[in-house]
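Apart from one protein chain that is not included, each protein chain of the complex appears where it belongs.
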Amino acid sequence: MSNYLKPAGKAIFKDSYTTKMNELFIEPNGSKSRYGILGAPLSKPSISHSGAAFAPGAIRQAMGSYSTFSKEISYDFQGENVIDFGDVEMHPTNILDSQDRIYQATKSVLDQEEAEQLIVLGGDHSVSFPSIKAHHEKYGTIGVIQFDAHHDLRNLDDGGPTNGTPFRRSIENGVLKGEHIVQIGIRDFTNAKGYDDYAKEQGVTVYTMEDVMTNNIDEMIQQALQKLENKVDLIYLSVDMDVLDQAFAPGCPAIGPGGMDSHSLMKAVQTAAQHDKVQAMDIVEIDPTIDFRNMTSRVAAHVIFSYWKGKVLGK
Amino acid sequence: MSNYLKPAGKAIFKDSYTTKMNELFIEPNGSKSRYGILGAPLSKPSISHSGAAFAPGAIRQAMGSYSTFSKEISYDFQGENVIDFGDVEMHPTNILDSQDRIYQATKSVLDQEEAEQLIVLGGDHSVSFPSIKAHHEKYGTIGVIQFDAHHDLRNLDDGGPTNGTPFRRSIENGVLKGEHIVQIGIRDFTNAKGYDDYAKEQGVTVYTMEDVMTNNIDEMIQQALQKLENKVDLIYLSVDMDVLDQAFAPGCPAIGPGGMDSHSLMKAVQTAAQHDKVQAMDIVEIDPTIDFRNMTSRVAAHVIFSYWKGKVLGK
Amino acid sequence: MSNYLKPAGKAIFKDSYTTKMNELFIEPNGSKSRYGILGAPLSKPSISHSGAAFAPGAIRQAMGSYSTFSKEISYDFQGENVIDFGDVEMHPTNILDSQDRIYQATKSVLDQEEAEQLIVLGGDHSVSFPSIKAHHEKYGTIGVIQFDAHHDLRNLDDGGPTNGTPFRRSIENGVLKGEHIVQIGIRDFTNAKGYDDYAKEQGVTVYTMEDVMTNNIDEMIQQALQKLENKVDLIYLSVDMDVLDQAFAPGCPAIGPGGMDSHSLMKAVQTAAQHDKVQAMDIVEIDPTIDFRNMTSRVAAHVIFSYWKGKVLGK
Amino acid sequence: MSNYLKPAGKAIFKDSYTTKMNELFIEPNGSKSRYGILGAPLSKPSISHSGAAFAPGAIRQAMGSYSTFSKEISYDFQGENVIDFGDVEMHPTNILDSQDRIYQATKSVLDQEEAEQLIVLGGDHSVSFPSIKAHHEKYGTIGVIQFDAHHDLRNLDDGGPTNGTPFRRSIENGVLKGEHIVQIGIRDFTNAKGYDDYAKEQGVTVYTMEDVMTNNIDEMIQQALQKLENKVDLIYLSVDMDVLDQAFAPGCPAIGPGGMDSHSLMKAVQTAAQHDKVQAMDIVEIDPTIDFRNMTSRVAAHVIFSYWKGKVLGK
Amino acid sequence: MSNYLKPAGKAIFKDSYTTKMNELFIEPNGSKSRYGILGAPLSKPSISHSGAAFAPGAIRQAMGSYSTFSKEISYDFQGENVIDFGDVEMHPTNILDSQDRIYQATKSVLDQEEAEQLIVLGGDHSVSFPSIKAHHEKYGTIGVIQFDAHHDLRNLDDGGPTNGTPFRRSIENGVLKGEHIVQIGIRDFTNAKGYDDYAKEQGVTVYTMEDVMTNNIDEMIQQALQKLENKVDLIYLSVDMDVLDQAFAPGCPAIGPGGMDSHSLMKAVQTAAQHDKVQAMDIVEIDPTIDFRNMTSRVAAHVIFSYWKGKVLGK
Partner (left out) sequence: MSNYLKPAGKAIFKDSYTTKMNELFIEPNGSKSRYGILGAPLSKPSISHSGAAFAPGAIRQAMGSYSTFSKEISYDFQGENVIDFGDVEMHPTNILDSQDRIYQATKSVLDQEEAEQLIVLGGDHSVSFPSIKAHHEKYGTIGVIQFDAHHDLRNLDDGGPTNGTPFRRSIENGVLKGEHIVQIGIRDFTNAKGYDDYAKEQGVTVYTMEDVMTNNIDEMIQQALQKLENKVDLIYLSVDMDVLDQAFAPGCPAIGPGGMDSHSLMKAVQTAAQHDKVQAMDIVEIDPTIDFRNMTSRVAAHVIFSYWKGKVLGK
């Protein structure tokens, strides 16, 4: 405009040659796209105080800090769309209803078949159950590669469906089989023996941090994919950002030393996403209210980009 | 000890002549005391993200920063006990159950009749409903003097029993009558017209901040007490710390300018507490995770001390 | 929606009876409204490091924390529109061009005559010159009531049109006469003697903080209005938030003790706005990057509401 | 310089008409000046963790944020010198030696007779004993007006000469008489009864915060001066910034509600300083490491300016 | 309890299958345990401002964030006790007395022979001298493996027994021989040449960060153990957390780049602890007041767990 006016909040510097990732976002309109995102802003189920409900906004904002071009794979996402399905509306005082709404919303999004690859932005890890349940109902048998310091196989009797229970809940509700779960990054002094026992009983594959430190992460991902590819219809990545060392993901509720570095996680997700059966991902357990300069959401943005790079390479 | 060892966390400087307020705390043991406190660490019902669940701990800690002696009334609380009934255990994923537990716990404490004056440390304002309900069942007709920027008369259909609803919920459940509620400090642009209408319909007495600014706070309290004293069996003070200006209570979730200063609130509570029928208080809506140096919990500590000073003077 | 999906960032709790102030915002569309706002996100001219460019966003967000109903004047703004003209686009490396763009944009907005009362959201105080210049060209002789700890009459030779110069620049460019300026809240040890001399030479009326502390602020405003009303065509309020004490406005670049409290400023603006000739206001010198919990932007929101209350009362 | 180079840290904007207060500072050189400052960066004696050792630097820096001109008294300090005697060098592990060094340094400064009015910048309140001792030895009988929430009359047996003991230590060492001490701003629940008793025994005059709230501060200061002026040779002001409410002095170690506001303290010091016998001041208990934007040091700067204004008016 | 009440501060979520590390803590009661901890909350001797006195509390709290099960070594510590000997009470104004009290307390604890392995939680590094002295008196010749960016061999004349002197002081007092000290992680531009010379003169073994970066840390530890095992009676690990890179230990007073990562330190301590002669450790130089989310204390907790894992493996 000749009067230099722009809508509120948009009057920032625009370089004519640069497209920011969030400029690719469109609202769902019936057309199809390879890429879709959906916010699940729920953290009231968390065992500890958590502001992970703010993460969908923080991750979208972080995506707006980066551009569409990957030099490493010589690919520019400019010209493509990312369907932003928006956020699921939460109930203020009924937590189970909120989780059910995430299921309903995810199912509705999957049924619309507008986006090939849905990425769910948590929220705490409890959002994985409703999301995986919706994927299960739509796509059949689901395999999960879970990046996490924790098993998340806690019993549901002590506190209901908290952020410590999504995979237990999935197993107990027939949404997942234990043998279709591969856990990467499990850390010492971060889980109870009882849940390690349960993981073994259920046939869950577990790679500890020591495994990650002493092996090649790409090979580990290939092993995981091979274990799952013939048994399941769809492989779902579940990325709990606390799999990272606290130096790299300072904004997770349950931080600690001895975890992965960001580069390895990005590589791992990129490698996994190259597989055809990997068709969904969630990213959870980022609390922007305690983060430093949205660092953890910035890693999340790059994990998403890595997933998309994998899809480009995997074509 | 000759080896200079003290239990962990206790090895701080002790002046032989000084008793800190938290040194008066005892666990309930069947004996009686004038003073009792009970923590209700619940903030998941809050409409906005709230860490008010940490306030009982923060207020207790703040009480430990101050001594037992009031020079203004020439009275030393040293030698008396404050029964600390502990904290109500919350359910991680069932908010209504948590509120019910607060009711059960408060009722249990009241039934034990160990403390003459119970002070409930919230938590968000939703804890007032279960607390007042327990008082109602134990003591009969309850009058409330509520210090608050907000009416807290929101409808329960939109989001259930949030922190915006305790007095509506109390009226609708027959726990309180509107005409037995006096609200002090109601602020402009902080409430909907529909709830002002509801307050009028229900006969709630409302003093706005302009009333507070242009009148004597002690006289306002006297008027409130006179309005209630012949109609009710017990007067309950409900202190939402956001009645204070944001400069004085920076740690409330819903801060804003144009509120009361701390000194006026302390005076008001002291004056009210001199009345025989005032026998209970709650303090709510302090979120220590966003406060500055626990300032707001420090005010809360002094509001409690003011209540106790009132009781000494009212004897 | 039955699938519980809402556009990103909108999935927050909505009370059916409550309208938030920012829900009144509309983009300009040719229709008329009493109220308009315009963002001038410029702080590179500031003498000290300033993030006041973020204030238009922070103030709009703060307005979204408050509702449309004033109990004090029994008036609900619900149903009215506030035209949000958006933000002026700044040039990254040409500061004088940025200031000129503010002039162009303000002039364009005034020429459209869509909003009766324009409020310009700075930015630093340098935005007042281009804004007042546009008002001058549209409306004729301008009077200014400036709330400020500082004269802002610095010479332009030392550093060009910084945030210390808007009223000197206005006088030197024939946009304002010194005798049409009333300054309220000027503070000790905060201005140079040379600029006090200049103020006297130019006939600027100056009320110091000691004047504010020892007199009635409403009467002071009435005096200011009487001084200006017959000499000017339009009275413009310029509110530098550092007129407030640092305890009430911790987010201004140049904070200090001994200033006004928020309530007095709100009252003063409300009183001034009741005058027919008062038809514009700017609010400047809020740096959200150094504020505590957007306190200073929250005061700004209430200063705007106070202006609008004045207009309702002044009808 | 034509090459635009300035010594490191000096290349900030300089307005030709403005002199900042710290531009008046000179190192001692044998010439005389009315004004002198001396840093006593000691806080290891504090009972609680304190960074008050950083206050001399923070206060000097705050003084550099303000200019030399007082409009209220129509006086420009430009052209005068403030002798900055520097900081006393502390011993890392010998606290009593550090306190003795403050005594030695203060005595040395007083003996040089270069500055008429010495202001000592603490440090915690333990620095008052060595400073007052030096004044006592140089000037004879000392009277003290102490602004403080606390008596600072703790026994010395429990922990030696901490920041809670300076006036007890002064009395016990014959440096001060209790009847020559006036304490202003003593707060409830902030002192032990035993020390109130000791104050009475020793004839200390005590004005509580309730006295301050319900009386005129200027008259209170006049009373204090009248009480002391005929009994002592020099009146020393000791300003513990925690006399202020936590909203106005958020950076003191021992904050709390219900204290003075900054304007009243500034007025009180200005009034006191007009008296001929007032010839020294210390400012203590500011911990810049926990302050918000050096607010408390900014108040300290204005307290110093108020003292100097008093001296100008008292001439 | 049926009334849902728990003692204050204990009403947090309890998973029936999970034991937190701090649930193993018991007070000393005459029974024996393999594991013991002792707090030495002293940081006043530090050359720079330090809140390391808060570290014992912060480390204990961090231990409470982690569970008792190590999957890496298939071992659950549940069922064992950790004797928490509490904190040594410090003198507020006599630093040397405080250090002596640490010696007295450590000696007393060692003489009781309740815990096989004592871990001393500093505090600053000055606590190592009294701790090592007590071990020396109890156990004979002591060897030290010190993880540190600094030699800590400063002369004692400049400032007495500061946190820069513990190993010099130990050598000069006959508590340690230089040849029995192995320093790991010494960093460039972090030590004076004079102290490097002193280290050489005294026969101290020094591994720099470049050594750590270019060699296998496990082998380095094995070399250190071999060097010491035949010469000493007990090997004492002294872990100054500033041996870590500032990205991994942001809460140490003397941070800098180019240090170790947490995983390497944990491995090194685990390896060392497998040796029979390693029977004590201290962890020092964590200042929780400047840390980010207690990250550095969390590493400390895992360093302790690594030590205990080593002891399990070394059995």
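Read from first to last, the chains carry the letters A, B, C, D and E; within each, the first residue is number 1.
Definition applied: a residue touches a chain if its C-beta (ideal position, glycine included) is under 8 Å from a C-beta of that chain, and two chains touch if they have at least 3 such contacts.
Quantities reported herein were computed from a predicted structural model and do not represent experimental measurements.
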{"item": "Candidate in contact with the missing chain, chosen from E:Arg154, E:Lys267 or E:Lys311", "value": "E:Arg154"}
{"item": "Residue in contact with the excluded chain [from A:Thr19, A:Gln61 or A:Gln112]", "value": "A:Thr19"}
{"item": "For chain A, residues in touch with the removed chain", "value": "13-19, 21, 65-72, 76, 78, 247-248, 261-263, 266, 292-293, 295, 298-299, 302, 305, 309"}
{"item": "Hidden partner chain, residues of chain D it touches", "value": "2-11, 13, 25, 27, 38-39, 41, 56-57, 60, 84-90, 92, 101, 104-105, 108-109"}
{"item": "Chain C residues that touch the omitted chain in the full complex", "value": "44-47, 49, 51, 53-54, 91-96, 159-162, 289"}
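Simple rule for what comes next: only the chains that are shown with their structure count from here on.
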{"item": "Chain labels contacting chain B and also chain D", "value": "C, E"}
{"item": "Chain centre separation in whole Å, for chain E relative to chain C (CA means)", "value": "57"}
{"item": "Residues of chain A engaged with two or more neighbouring chains", "value": "47, 92, 159, 162"}
{"item": "Arrangement of touching chains [line / ring / star / complete / other]", "value": "other"}
